[in-house]
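Removed from the display is one protein chain of the complex; every other protein chain stays in position.
Chain nomenclature is as follows: A, B and C, assigned in order of appearance, with residue numbering initiated at 1 for each chain independently.
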Amino acid sequence: MTYILIDKTQWAQGLAAAEKAYRLFGPVRQGAMVNFAALAPGQAPELDGLNTRLSARSVVYPQSEILFEYSVDPKDPAANILKETPPPAKPAAAVGIRPCDAYSFLLVRRNFDAPDVKDVYWLRNYEATVFVGLACDQPGSTCFCTSAGCGPYSEQGLDVLLKDTGDAYLAKVLTDKGAAFMAAAGWSKDAPADSEAQFTQGRQAAEARIASTVETDRLAEIPQMVLYEADFWDEVAFSCINCGTCTYLCPTCWCFDIQDEVHGQHGIRERNWDSCMFPLFTLHGSGHNPRGQKVQRVRQRFMHKLKYYVDKYGNGIQCVGCGRCIQYCPVNIDIRQVCRLMNRFGQDASCKVA
Amino acid sequence: MQAYTEKMREIARRLLKECRVETVIGFRKGSMPMMNEPCLVKSIDDVDQLVWDGNCGINLANYLTNRTDQIAVFAKGCDSRNIVTHIIENKIKREQLVIIGVPCKGMIDKRRIRSMAPGEITEVVEDGENVRVKGENFENTYPRKEVLQANCAVCLHRNPVVYDELVADLVPEQQDVDRYEDVRAIEAMGPEAKWEFFEALLAPCIRCYACRNACPLCYCPTCFVDESMPQWVGKSQNPVDVRTFHFLRAYHCAGRCTDCGACERACPMGINMRVFTKKLEKEAFEQWGWEAGLVLDQRPPLDTYRPDDPQDFIK
Amino acid sequence: MQPNPYLPYPVRIDDIIVETEDKNLKTFKFTFIDPADEEKFAYHPGQFAELSIAGKGEIPIGIASSPTEKGFVMFTVNKVGLVSTALHNMKVGDVMGIRGPLGNWYPWERLEGKNVVIIGGGFAFTTLRSSIVYMLANRERFGEIHVIYGARTPGMLLYREELAAWEARDDIHMHITVDGTDDPNWKYNVGFVPTITDQKAPEADENTYAIVCGPPIMIKFTQPVLDARGYGHDNIIMSLENRMKCGIGMCSHCNVGQHFVCKDGPVFTLAQLNRMPREY
Partner (left out) sequence: MGVEPGRVHFSWISSAESTKFVDVVKKVTEAVRAVGPNEKYVKKELKVA
């Protein structure tokens, strides 16, 4: 394992150098928010404070992404024949991504990188991205990453893990991809001998700060249809307004819609994030809607994350514990409580949502 | 606020016990500071879930749409006006409702308090005219009136306009309020400046539709943004589509909006989309002297015709 | 380099047949612009494809032709939404796209040597036509074949000439029915599909499989009939529909529980469906 020390005085300079070879993304201040977004030339990522409002999902999977272009000009011999959009010319670097967000890509990858069929757009973006994470020393009150498969110092899905040591970032280089990024940035200073110990201590301190958990131990064993037919869904769903906040802020939600648009003779086929919270999501052409009721849609979201995904991949829940859906749900529907209801279902019949 | 909560539980218990209603719609304590969750109470055993404080900004009229049961609902001034609008628009029947009026002293602006806090907030306590905000390494106290939601600060109808019961004495209405300072500032801009202003205002929008879905007025079975034949609006993040959504939605609320602030409160991206609905609310007031949801026996100006309707704009 | 699973094969419309008296159902025959694509589009009866029209979008439609029919692929499309309406307005010679084949198919290996009862209603007969043509082309590989097919009126039946031709054969038992008709020359059954199923479906045994495809109301009332006649739920094979976008198990629109109708389906046995949420 290589450790490299980056003096903060060398930080901006290194990013400027890396910018020549990479498209840089990071936490960016936008008004009162900090969102994960593209960095303007020379712009420094905001690395203080809590996690970003919008996750790093869009680095690999933009909210709107053009898949094909075509001409609809009848005089054009290639009219109506779709042409794949070229991939971005330069690789991307997600600088200062939190370990939970980085881990989310591994969960989402199971969907887009299936053994038999590959989502070429997601994969080409994912493979062209180097994930330079920042260890999370100040986890928030709604962070429950440690019980959701990762943690504030989790290295899963990362190429480099940075630790803020005050005057410097201590970098743990995890992959060749990460080493290439460090080289492009020109950071190569030897790290102190106790670097590993610093990471260990930092991890222990950060993990100890995480007070929030989800219970997931029984989710796999309770039969799907038992949870589906559980009696608590009406109560869970009552307050829901069926907006897309939870699904759009979630780093692990991946649903999308495909749309064509034409202006003049030039057309595109693009995909846009979609949300299982919207009635239109499942509406048939006939007018029939298998999830026409709010409670069905709310159930779908939680069942997908906490049961279908668990059963399908046998690898835990489709949630990294970032807490965004809890922080920003307009009506305070809390995935931790729903998860507890599901996990304890049949065991503790008196368990209420509140 | 504790007095409100206790009175609410008492009324709810009585109404359920006397079988005057099947359900009570109110709020229960949320899992985070400054958050309460709308809840539905059907059993006397659950009445003690009900709470009231400055974090009940969600408009409960939104939960009444097309219900068929007998309901008791807690209603601030704005909620009550939206209930009136719902009744006028046949979304609920007056006979189904026991409206429990909640004289309101304004809701707390969680976004503003969060933005002022030096770290993550762990507890917020309302203490009479003050709000105490605590975090891991800080504790700040703000006068309540300085941390009200923007719509509450300029509210002229804090008391419910229609009610069957009250949880407390009526509160004095605010006087000498300048409701439209922000709207006038935008009106004064030239076309270019307006365009830029709206472009910047809407840039953070992720089209989650929380504003629309939190709004009691937005009950259309299929919203125009979801229509596919014809498709009125594109589905992407293109600013033209985002702008079209917000402007058209606002127009659909013209003469109906009560400025309850639910849209802004719900927005996960902190967009002040109330400037759109407020402009239309201002027009409704100036053109027709109309304030939405005050009376049950008058239809809003945009779905009635009167020979003296203003028509200076027609050349 | 991975193939792009979202990229349709360019095709040309070769023929358009108006199928039904209300003119809402048309059959489109396509030929591949690059003949090599036809081989790549190797399919089994029961699969579907996304029909792609530049500027409009895509719709998932069951493949109505059989792999035993070479030189074209065929789809019958009901006019309901944006894309199907655009398709109905297209002309012979127009260029569009086909993406597929997608999804699973009727379990032909399991059906080898077995009796097959095809039960279809309305315009859901498309992949059933594919199956019938396929079985007749491989007649020796199957036992008894029964077809129960109903539509509202005689004029709403799909593939009428072929139905008549099959009626004339003695190696397939046709039970065509309509909900009602005032046509004095109508010489087949009158009655709903479940009723005709009750009258005509062969006795159940473990070597007899029913393939059921039709509108939800038909399925709802046919299933109890099959139950009463003793068909095991492993022997009842159904094809589902759900709103779909990608067709390849990525976009998650069509999920039913942990399964995607587009990729793990559309074909499921009733035994499988019994263990899944009824979200279709």
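The rule is simple: a residue touches a chain if its C-beta (ideal position, glycine included) is under 8 Å from a C-beta of that chain, and two chains touch if they have at least 3 such contacts.
Because the structure is predicted, anything quoted here is derived from the model rather than measured.
**Q** May I ask which residue of A:E261, A:D274 or A:D334 touches the chain that does not appear here?
**A** A:E261
**Q** Touch as defined at the start, partner being the missing chain; which of B:P172, B:P191 or B:P307 qualifies?
**A** Of these options, the touching residue for the absent chain is B:P191.
**Q** Can you work out which residue in B:N238, B:N272 or B:Q287 touches the chain that's missing from view?
**A** Considering the complete complex, B:N238 is the one touching the chain left out.
**Q** Kindly note down the residues of chain B that lie in touch with the hidden chain.
**A** 191-198, 234, 238, 240-241, 247, 311, 313-315
FYI, only the chains that are shown with their structure count from here on.
**Q** Taking each chain's centre as the mean of its CA atoms, which one is farthest from the centre of chain A?
**A** C
**Q** Using the mean of all protein Cα atoms as the middle point, what chain has its own Cα mean nearest that point?
**A** The chain sitting closest to the overall C-alpha centre is A.
**Q** Considering A-B alongside B-C, which chain pair is linked by more C-beta pairs in contact?
**A** Result: the pair with more contacts is A-B.
**Q** Using CA atom averages as chain centres, what separation in Å is found between chain A and chain C?
**A** Centres of chain A and chain C (C-alpha means) sit 39 Å apart.
**Q** Where the CA atoms of chain A average out and where those of chain B average out, how many Å apart are those spots?
**A** 31
**Q** Chain A: which residues touch two or more other chains?
**A** Residue numbers touching two or more other chains: 257, 259, 261.
**Q** Name, in rising order, each residue of chain C that touches chain B in their complex.
**A** 81-82, 85
**Q** Chain A touches which residues of chain B in the complex?
**A** 28-32, 35-40, 49, 58, 62-63, 111, 115, 120, 122, 203-204, 206-210, 212-214, 222, 226, 234-238, 265-270
**Q** Name, in rising order, each residue of chain A that touches chain C in their complex.
**A** 67-68, 70, 72, 79-82, 84, 111-112, 114, 117-121, 123, 224-225, 228, 254-262, 267, 269, 271, 274, 276, 281-286, 288, 290-291, 296, 300, 303-304, 307-309, 311-312
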